[in-house]
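Note that one protein chain of the assembly has been removed; the remaining protein chains are unaltered in position.
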Amino acid sequence: MSLSPRRFIRPAGLVALVVVAWALPYGLGGYAIHVVDIALVFALLAIGMGLAMGIAGQINLAQIAFFGVAAYATAILTTRSGLGFWTAAVLAVLATGLIGLLVAIPALRMQSHYLGIVTLGLALGFINWTTNAELAGGADGISAIPVPPLFGVDLSSEYLYYYLEVVVFAVALAFGLFVARTSLGRRMRAMRDDPLAAGAVGAQIPLLRMTAFLLASVYGGVAGVLYAGLVRFVAPDTFNIANMFLLLAMVVIGGRQSLVGCVIGAAGLSLVREQLVDHATYAQLGFGVVVVGMVVFAPTGLAGIPARLRGVLERRRGSAVRATLRPFQPYEPAGETERDDGPPILEVREVGKRFRGLKALDGVSLTVCHGEIRGIVGPNGSGKTTLFNVVSGFYRASAGQIALAGRPVSGARPYRLSLLGLARTFQNLRLFDDLTVKDNVLVALDRTPTRAIWRYVLWPVAIWRRERRLDHRADELLARFGLTEFAATRPSSLPYGIQRRIEIARAMAGSPRLLLLDEPAAGLNGEEVRQLAEIVRSIRDSGVTVVLIEHNMGLVMSLCERVTVLAGGSIIAEGTPAEVVGHPKVIEAYLGDSAMADLPLPEVTQ
Amino acid sequence: MNEPRTVPAEKETPPGDTLTVEGLSVHYGGVRAVRSVDFTVAPGQAVGIIGANGAGKTSTLKALMGLVPRSGRIRFGDTDMTAVRARDVVRHGIGYVPEGRHVFPGLTVERNLLLGAYTRPWRSGRTRRALGEAYELFPVLGEMRGRLAGALSGGQQQMLAVGRALMAEPRLLLLDEPSMGLSPKLVEDILAVLRRLREEGLSLLLVEQNAKLTFEATSDCLVMENGEVVMTGTSAELRDDVRVRRIYLGL
């Protein structure tokens, strides 16, 4: 697939879409245009749902309530407070955004099904309010919402209203796609795939979750305002749980991870529902069956089917293009020892960690100097990974302090530590499996604090420019690690050795000062271990301090200047590899055999 | 239980229950964790597999248990084990002590042990006898029989995991890193238990990182690296092999 036909197809497709959108009303009757208008409202709702659920992985069953809040707010502000339609509309969207942020608060504490139940409960609470509150007109709802004025255009005509909706929809979809395909969306998708790893590469999870709900609620709000202006009547029934589940069906059937899929699902199901309006029960039955079928057989929805077909075809053909791993290109060595006299890059003082009764770490103290390669060894279960988890902020230490380059960081969150220059890999590989290799790297390359997302609204051009810079740097980094040919591949389909290298590349993308590697050689073959040693040395030579947990003693001996030995949660020895290997305590605890110490030492292979 | 015995016994006396593994491979997605491994465990024999993390030891055991997709030939006595589902493996006399113990934490010690005898009626004399034997082998479990397994120490949980596997009265016991996270003293206790089981005629297949424990508990050993067997020999030979020492110094 070369670029040139694509470059042509895209604008042509867009023009065709615009023409179709323009001409559509001419071919439709009065009722049909109403159906289309409603479908567009649902499509907007679905985009919001897709952003929160598909992209950010936040189960949001309150979307219909966001929709309702905005519709009711518009109705109340226009009919009860006598505000103009557009003033009311702006206030309604703001109110919905605020409600969205409130609903997001539980998401900071709980995820998946818990979140589903809480959001659904809050949605039920909202319906309960509308059916009872006098302000909301009770079960009768509110009618006589004024026609929105628009420079003399008569929006009481559903044909003309259609054009208003299409414009709003196009802007909303474009913004949604812009979010989904740039920094914010990438971080949200990373969070969806693996919140822990996303935190470790600098994504501020709580803020991202809030943003996901804010986006969902603003889309719900815009949809609600448009609905109020279109139907000019609101009643509790529109916002009930059945419609919430219908919306969910739209998103699941269309494909929740693709905004275009969500739109297609919403439009499609809206139209089907209208076709079956006299057989509503059968329609519901059908939707239910299709949803069940979809989750079992096509979890990625309609939007995911082309990719699945392509996958099947490629497997049939035996993956025609066989990508190869290129050699690693070493970093430029940094200027000789810029600062040896500064504070140690990592200082761990008397750190303890308990899990209920179990002491995983007990009084561990460790100082790693700038430019060192430090090995941490010890039997399985001796607390090595726990130490990494404490240092990188995944666990809060039960006792003791940690300082990064002289700065106390005890209890800091992983994303803070990441921005301070700490990067890590994981023993069991935590790559973002639904992101491409390049996106995996891009998430970590992106060093802007998450709070800079305000620019999406106020200065999108800056986002765009930064994307291009990041893209360029990602290409460089992939080339350095010899991964260029895998840029568009999903990591889970790649051999283990390559995945390990991707994880190191991702860690290095954040330009860390301190890199923690958790068993980087596990599962690698001899040649891959040799390459790994070369990579780690080059990383150190570029000025990054490396701490690695490793079982492969040959690697530790050849690579590390100093080795720390853990056993039973405490440090039992520290020194050069040769010193440590000869240490009787180490031999006892680690090799489990004092007799073996009498055997000749292995020659240290480079 | 329908036991899919594909090959009828041809000889009058079956050749004991030898575990024969030929060309065993394990794939996870695109990754080959175990590549064409061959070995046998004769009745009463104790065989060890040592190797680094990620070498494919655990995958090998899981493949024998049918817990992961596998290819190759696995025979136990007369049975083609590749046709046996994971939940039926225990019914053919193979017990399994998983890595990291994996006791049922929210159940009492006694419940854990009884679940080991899930394939038999719990009120039968045989089960009662097996329970008594387990408590005799691990007196500490008898003292704690009413406690929740999750409240036990690591060493006690390891004993419980072994005891649970023994409740099914297996002829072959697969052990995955019983020494993991245990103090040297407890490793000694494990070794004593393994020796006693051997004396009672049980076949053992022991996967370990602790070389000393493995060499002392077994008669023959395999060394795995990157999913392949790179060395085999008697435990005594391998114990003195400089290459083994070089690779596994500090497993």
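A and B label the chains in the order they appear, each numbered from 1.
Note that contacts are C-beta pairs under 8 Å (C-beta built on N, C-alpha and C of every residue); 3 or more make two chains touch, one makes a residue touch a chain.
One rule holds for everything that comes next: contacts and distances are computed from a predicted model.
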item: Candidate names "Branched-chain amino acid ABC transporter permease", "Fe-S cluster assembly protein SufB", "Glutaconate CoA-transferase subunit B" or "Response regulator"; UniProt protein name, chain not shown; value: "Branched-chain amino acid ABC transporter permease"
item: Contact with the hidden chain (one of B:Arg32, B:Lys57, B:Arg70 or B:Arg164); value: B:Arg164
item: Residue, one of A:Pro25, A:Gly100, A:Gly199 or A:Gly497, that touches the chain absent here; value: A:Gly199
item: Listed residues A:Gly116, A:Gly543 or A:Gly575, member touching the removed chain; value: A:Gly116
item: On subunit B, residues whose C-beta touches the chain left out of the figure; value: 65, 67, 86-91, 96, 98, 102-107, 111, 114-116, 118-119, 122, 164-165, 168
item: Interface with the unshown chain - residue positions in subunit A; value: 57, 59, 105-106, 109-110, 112-114, 116-118, 120-122, 124-126, 128-129, 131-133, 195-196, 198-199, 205, 241-242, 245, 248-249, 252, 281-282, 284-285, 287-292, 294-296, 299, 394, 396, 413-414
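In this section, only the chains that are shown with their structure count from here on.
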item: Distance from the mean Cα position of subunit B to that of subunit A, given in whole angstrom; value: 40
item: Complex contact set, residues of subunit A against subunit B; value: 358, 377, 379-382, 492-496, 519, 522-526, 551-554, 556, 568, 581, 586, 588-593, 596, 599-600, 602
item: Contact footprint of subunit A on subunit B as seen in their complex; value: 29-31, 33, 52-55, 154, 177, 179-184, 187, 209-213, 225-226, 240, 242, 245-251
